[in-house]
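Here you go, one structure.
The other protein chains are all here in position, but one chain of the complex has been omitted.
Coming up: chain A.
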Amino acid sequence: MQHKTPLNSPPTPTMADHFARFSSMLESARDLTIEAAVSASTRLTETPSAKRPQEISKLLNSRNEREVLSGMKCVISLVSRGEDGVQYFADVVKNVTLLNPRVRALVMVYIQKYAEREPDTALLSINSVQKALGDKSPRNRAASIRTLGGIQIPEIASLLILCIRRTVMDPLPIVRAATALAIGKAYEIEGVNRKQLLKDLLVLLGDALPVVVGPAIKVFVQLKLAMAKSLLASMSMTKIWTPIHSNFRMYVRMLAELDAWSMAMMIDLLVEYARRFLPRPTVVFSNGTQMDLPGTAHGFASLGSNYSCTYDPDLSLFLLALEPMSHNDSPQVVLASLRALILLGTPRHIIDFGFPDALVRSSLLATDTLTRLYSLQCISVLALASPEIFRGHTRKFFISGNDSSSIAECKIYIMLCLFAPENGKIIMLELKYNAFSQNVDIARAAVKAIGRCSQTSPEWADKVLRWCIAETTTAASSPVMAELLTVIRYLLQQKQGADLDENQLIKTLYKLSVVLSATDQQADAAAKSSIIWIIGEFTEATKNLLGPDVVRRSLKTFVHEPEKVRYELLMLAAKSYLYEIRTVGAKTPDSIVGKMFHHIVHLCRYDSSFATRDRVRMLEQLFEDVDNHQLATLFLQVPKPAPVFSKYENSATSTLSAYLISPEWADPDTLPPKTIRKETTPQAPRFKGINSESFMDKSGSALAISSDNIGSGFSAPISAAKNQLQSLDEFFGNEEESEESHSETESDEDTSEEDEDSEEESDEEETEQASETEAVSENEYLSSEESDESDDSEVALVQDSKNGKASHAYNSD
């Protein structure tokens, strides 16, 4: 099509076309080179290992950049084969000054890996890495700060702090984002000034750009765990959360603009925040009763359908921000949002926001089975609590030929949860089909599920029983026989308690006994012994009509029966005999039943099985004496509990259900005032990296996605590129003012500590003023790290909330 150039075309397009053809040709050649890249590097690593180090050092010390590059490739290739590359450290470090970006990137990866082991040599490289912080290219600045953070040498800790303070103020977002990552790494260095790092992180957490807040949140989540571990038990977790308070509303607005990973982590973080600091919503039912929002998946069951819910305005903002998440194409975000709605919302939210459809689709469509499985498990958790959510999708859980056992089992469980009169018929049909699946696991699960469905109503119980009996007679050799018999036994025992029709029971048991004799070539030992057990168990109820006959027919083949069957036959004979003794009243060894019993006893005495011989001795003693008959009755006719159908569980569900748990709702008395979430900075003109509005507006269309959820209070950006530096200045300038006023009221109690701190700070004060004031205001938060041992931490907590109120009064003026 476009390759055909008309002959009489003007010269320029033809040239373009030549170039195009040339480059598309090369494009296809590229694939070949990927494998051929073996070239220099691999050949070198394959040279004899004795010579290799010299060769590589020679390359690394070369003046030719290309040789250095192939030297670096060799080193990285060695490292990636699990060999130790530390011996080249000195040679590699030298090259950090090279301008070739690829060499530099590789050197930086290498330094981060080995700096800890060669701290002295690594120090040599610090200077040049640090120099790159002043580079014109933001990518280089970002790479440099990330590398510095990754160099885990205590000696450079103080230098690192300075560098970080510098890059925190960088005008370009990608450098600030890299700084956040560097903070995360630097935090682990021993003896580093963690307080200062947290202060810097705090600045980044308040950044107006999602590109920066994303990484900052990831780091915050990690540090939160580290802090929680390092703090003493007496310290309250509350303080760690200080930076979130004033940013909460911004985060909620920003949610849709974050990248998928940050989004999922942010949602989890905000859920935990809401559980800790937001008042628990109240549910009001249509009949006027009130209750607290359950906030768990199984709590949904108690909600019914007629209710309304009152939310804290901040919480409802957050929940609303989750609405578009059901359209997100990252499964982790969908799962995180779903968890948020389960923990903080109601089933209505889940339905209104379109999550059921999203889950069903990912259970069908997701490319990897792991995501499918997790979606199904989410559905099963929800379906258990409120099946009505998924009732319209019942057919979607029918099992297809490609499903693996774990997926099919999960689907069967879901169908079980959805089982209701209106869809009972199709579910039962589906389960019955699967009861004879080729996959034994699926078949067993299906039969078990059928058993559980039968519990819903006596009508179903009858149908299921009839079906089970029919199936046992036709499919005696089926691997699901044992499950079928369990269901039959369960149903019979259930009925025995309620409305057992004697005729029906006898008919049922007779059919079972027919299975026993007709298929004695086929039925396996477990199934046979099960049938015999069932017949024995109902000796009383059937007036011993069947037992003697079964025993009589089995006697012929007794010696050929497997061990389990012999044992059960012995027990059946004993039960029959006992029934006869008790009804006839006397010991009648001459009756047929008695004779058969004694014959079996005789055979069993020489049985190969220890258990059978043991049981025979006991039975003999019991039947020896008439006085013992009472005891024998107790022993043989004791009512047995009906089998319990186990609930569906597997390892994956347990991780999922653990993920769906969150800290308890906070005690309403300890909640901080709402004003704590008042944004301390007036809305800074938001510079948006995407600048989507401008182009969307140009096209004459509505607002971009991102802005859909931002709500009001967001001034339209004018020219992004121009505004950027300005906005940052403004941002910090504003913070300065408000923070100062805030801190004045807030930290009366901590003044002494504060003074000490600010003295400390003044030494390092050669950097920006903005962060300095920030530092003072955040003192309370940071002092938690220091004042571990102090007993007054709890007092401080109370103070915290009181001061919060005070500061609110001040601020709202």
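Basically, contacts are C-beta pairs under 8 Å (C-beta built on N, C-alpha and C of every residue); 3 or more make two chains touch, one makes a residue touch a chain; residues count from 1.
In this text, contacts and distances are computed from a predicted model.
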{"item": "Complex member absent from the view - protein name from UniProt, among \"Intraflagellar transport protein 80\", \"Clusterin-associated protein 1\", \"E2 ubiquitin-conjugating enzyme\" or \"MHD domain-containing protein\"", "value": "\"MHD domain-containing protein\""}
{"item": "Per the touch definition above, residue among A:Q222, A:T242 or A:Q504 touching the missing chain", "value": "A:Q222"}
{"item": "Residue, one of A:S330, A:Q637 or A:T670, that touches the chain absent here", "value": "A:S330"}
{"item": "Selected residue (touches chain absent from view) among A:V93, A:A132, A:L181 or A:I389", "value": "A:L181"}
{"item": "Touching the absent chain when the full complex is considered, from A:D91, A:D200, A:D314 or A:E430", "value": "A:E430"}
